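A single protein chain has been omitted from the complex, and every remaining protein chain is retained in its original position.
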Amino acid sequence: MICFQCDYLEGAHPSILKRMVDTNFEQTQGYSEDPYCESAKEKIRACANAPEADVHLLVGGTQTNCTVISSILRPHQGAIAAMSGHINVHESGAIESTGHKVLPLSSEDGKITAAQVEEYYNSHWGDETHEHMVQPGMVYISHPTEFGTLYTKEELSALYSVCKKYHLPLFLDGARLGYGLMAEGTDVTMADVAAFTDVFYIGGTKVGALFGEAVVFTDRSLSVDFRYLIKQHGALLAKGRLLGIQFDTLFTDNLYMQISAHADKMAMKLREAFVKKGYGLRYDSYTNQQFPIIPDAHLDKLKEKYGFCFWEKVDEDHTAIRFCTSWATKEENVDSLIRDIEAL
Amino acid sequence: MICFQCDYLEGAHPSILKRMVDTNFEQTQGYSEDPYCESAKEKIRACANAPEADVHLLVGGTQTNCTVISSILRPHQGAIAAMSGHINVHESGAIESTGHKVLPLSSEDGKITAAQVEEYYNSHWGDETHEHMVQPGMVYISHPTEFGTLYTKEELSALYSVCKKYHLPLFLDGARLGYGLMAEGTDVTMADVAAFTDVFYIGGTKVGALFGEAVVFTDRSLSVDFRYLIKQHGALLAKGRLLGIQFDTLFTDNLYMQISAHADKMAMKLREAFVKKGYGLRYDSYTNQQFPIIPDAHLDKLKEKYGFCFWEKVDEDHTAIRFCTSWATKEENVDSLIRDIEAL
Amino acid sequence: MICFQCDYLEGAHPSILKRMVDTNFEQTQGYSEDPYCESAKEKIRACANAPEADVHLLVGGTQTNCTVISSILRPHQGAIAAMSGHINVHESGAIESTGHKVLPLSSEDGKITAAQVEEYYNSHWGDETHEHMVQPGMVYISHPTEFGTLYTKEELSALYSVCKKYHLPLFLDGARLGYGLMAEGTDVTMADVAAFTDVFYIGGTKVGALFGEAVVFTDRSLSVDFRYLIKQHGALLAKGRLLGIQFDTLFTDNLYMQISAHADKMAMKLREAFVKKGYGLRYDSYTNQQFPIIPDAHLDKLKEKYGFCFWEKVDEDHTAIRFCTSWATKEENVDSLIRDIEAL
Partner (left out) sequence: MICFQCDYLEGAHPSILKRMVDTNFEQTQGYSEDPYCESAKEKIRACANAPEADVHLLVGGTQTNCTVISSILRPHQGAIAAMSGHINVHESGAIESTGHKVLPLSSEDGKITAAQVEEYYNSHWGDETHEHMVQPGMVYISHPTEFGTLYTKEELSALYSVCKKYHLPLFLDGARLGYGLMAEGTDVTMADVAAFTDVFYIGGTKVGALFGEAVVFTDRSLSVDFRYLIKQHGALLAKGRLLGIQFDTLFTDNLYMQISAHADKMAMKLREAFVKKGYGLRYDSYTNQQFPIIPDAHLDKLKEKYGFCFWEKVDEDHTAIRFCTSWATKEENVDSLIRDIEAL
């Protein structure tokens, strides 16, 4: 069975494991106060062109979303997000468990617009009974989105302007950030992400690490006492250097970008094959997640040899499914899949 | 100015105030452990034909929703509700502040159906990743709804059957219950409400009391230790007898139903006048809230003399507005409003 | 049975009830946005010599503590309080339910000192692992304390200085504030309370009102968006004018102080009688709560005719009990109790 279900099927990039082995018996201080974490943070600041940013290393995505959001909001505030946003759908109520409502905006492609945020904000404050409703306190976006789509620099910049105007911190979930930055046709760089958000994170779990997410606060007023919150959320890894080693490795010699680019390249090969085959695409994704719409007759055949995700029934005879590539995807497996699709 | 903005403009039914004055210097134990509360609870049980029910008296509606819901749910569970449900819109995130997501179902008229609940439930459990999503743990409905609409006995019974089938406690918010029970054409009685829900509350604040909501648990397994939760939510009134006196009065000689019927009668006079005038009705309400759609040209004229709520712009020239009647509405004021509408 | 168990046995001062009856059919806007609330707030500001203060009217004490504290603290912070503080003992975990730890300081008399706060603060920040511990974020005191004791102006001022020094908002729970301000020998005035705290509340429930607590923020930066929090905590009374009417009445013609003084006078008569009888006093209280230590042989006799609270076993043969007087205590009942004690 060749698996494309998700982007966390394998372990870590070998250079990460090698470094873990090499440093295994070093003694370092716990809780990310070691030289590896320092070095990783420095490299991340450099890569993001954000020399003043406050960087923290956490273990997982839900944890990171939850810790960041609960650090920013006061109790009566909520986080604006796309209806399909990960925090609204797939975190088992982690945000609500910290007392905050997710304020969902409709979205076809997983993205939200500056205009939507502005309208929501004005609608809230324009209502005489606004004190009876959850106050919008920040904006959450994901890039790439859960559907593999990407903001353009213009869209991101417009969102950020509206957020600034209304004092709504803008938080970008970059669980798959590398796959976004390396995508064909994108004009958004890591430095843009840093410039047009108040806080974002760089996903490691899905991009080459065993686990780990690097949170970057470009607005340092939002990260006051953040380490207390990390600890409270059970996100302060005792052997914090494991996070440092991983991000230091990923941000050495451009490794993070290189392995992301590989995943995107594999995804584009798949996309091309789907299109050539006449499959529709559920979302217009240029990143590592591809959502072809497949005749149900083809489904069973594919299942024999390949792992993928059921996404949704599209019509009586067609189903959207999801294939993920990753830093670890082998080109030979992609080629095999393509051949088998062609043969269907 | 004659006000119809809401159903809590005045104080309380005079017989309630009289009894408060009469008993003012009696000394009674605090926290609703007094004979007035006992008597009130007994009368409520009798009225609801629920001799085994566990009844508690709280101060306000948001408080009651929040205390009941947080008593029932485990941390990973949420409450299914109509998108327009009070807990989803107008409680400043009170439910989320206790850690729970509201799981909204679409609804045009403020009601949800047994089929919707069943579909949501099955869709949750049918999803392989259901552990990543908030688990539906109960169902919340309001009767009358926020739009003045009512469930039929058949609809309520069907909802309850589905809830039973899936072990989802059904909670009915009766902030305006009296106005529902006395509405023209309804076939739902207080006993039906008790029979077809696991817990519901009888609104006092909007129906004749200074304040107060009576929660009735017909499923007593849901109210274990409920007084701790009342206290924790700041809802345990020190001078609890004030709640007892009010509900005891309301449930003596059918007062609650009589004053509710008055409000409904006043509302129906308004409804008739709106229809006669050719106004559309935003919702098909037979209870104390009426939502006529009025030409904007009429709005300013009405505003000079009457208070009402802006509801929503319906089209370029028309606006839906809300008029509320209540136990305290004077017929002469209703007649005056009707005359002025006719004259527009 | 003559009851002294607590200070919320009766209803309200008759002038309050009278005014409720008189205004019963007036129509006013809900949620404390009515002229009665405005007037009450203005009078409170004047009485406290705090013309700029932000005043809010809530229903009960637990609710008020919980709403104020959760408004002030960030998620990783806790409230320093005496071990015996109401929030640490008798609120069913209301503070913890909002996510915050109460940080208890030892105390014999219910009070805490500036030195204790300073030491706790420094001990926290001096610990290398402080990020693993709850950060002290504010200080909570009660005046009178749960034991009837009082801060002197010097003690209060010293506490406030330390709080200012370390940016810890100082919150004073004045559930029985009147009884403190009118106590024999105190040098603390309402204006002092306002001057030496950042936020405090004036108890109505225990001092002449049916219910109600008036929160006074002298530091307005702490009350930003406070009405959202009131709503979220289920503490926004629909018929808010009931709170306005009560506090407006209490703060007209010095009524609050007069009825408080009466309760204190009655308490001092009792205290004198206890001392004369040779009873020890568990706490040195000059306010409306008195804690005599009584030979167990006297207990049963007293119980036949009087209600009071068991406090604690002091030794094999003696028990501390609590008598409360209030605005409603009749002098004839106090005299009767004194005679019966003399006769024991």
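For clarity, chains are labelled A, B and C in written order, and residue numbers in each chain start from 1.
In this section, a contact is a pair of C-beta atoms (placed from the backbone, for glycine too) under 8 Å apart; a residue touches a chain by one contact, two chains touch by 3 or more.
The structure presented is a predicted model; accordingly, all values stated were derived computationally and were not measured.
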| item | value |
| --- | --- |
| Contact residue for the chain not shown (choose from A:P14, A:G280 or A:P295) | A:P14 |
| Among C:H13, C:H76 or C:R271, residue touching the chain not depicted | C:H76 |
| Chain not shown: contacting residue from C:D34, C:E118 or C:E131 | C:E131 |
| Interface with the undisplayed chain - residues on subunit A | 1-3, 5-6, 8-12, 14, 17, 20-21, 23-30, 59-64, 66-67, 91-94, 97-98, 205-206, 210-211, 228-229, 231-239, 242, 307, 328 |
| Hidden partner chain, residues of subunit B it touches | 31, 70-71, 74-76, 98-99, 131-132, 135, 225, 227-229, 231-232, 236 |
| Where the missing chain touches subunit C, by residue | 75-76, 78, 89-93, 96-102, 129, 131-134 |
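Here is the rule we use: only the chains that are shown with their structure count from here on.
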| item | value |
| --- | --- |
| Chain contact graph, described as a line, ring, star, complete graph or other shape | complete |
| Chain pair that, of all pairs, has the most C-beta pairs in contact | B-C |
| Geometric centre distance via CA averages, subunit C-subunit B, whole Å | 34 |
| Euclidean distance of C-alpha centroids - subunit A vs subunit C, Å | 50 |
| Averaged-CA centre spacing for the pair subunit B and subunit A, given as whole angstrom | 42 |
| Residues of subunit A engaged with two or more neighbouring chains | 75-76, 98-99, 131-132 |
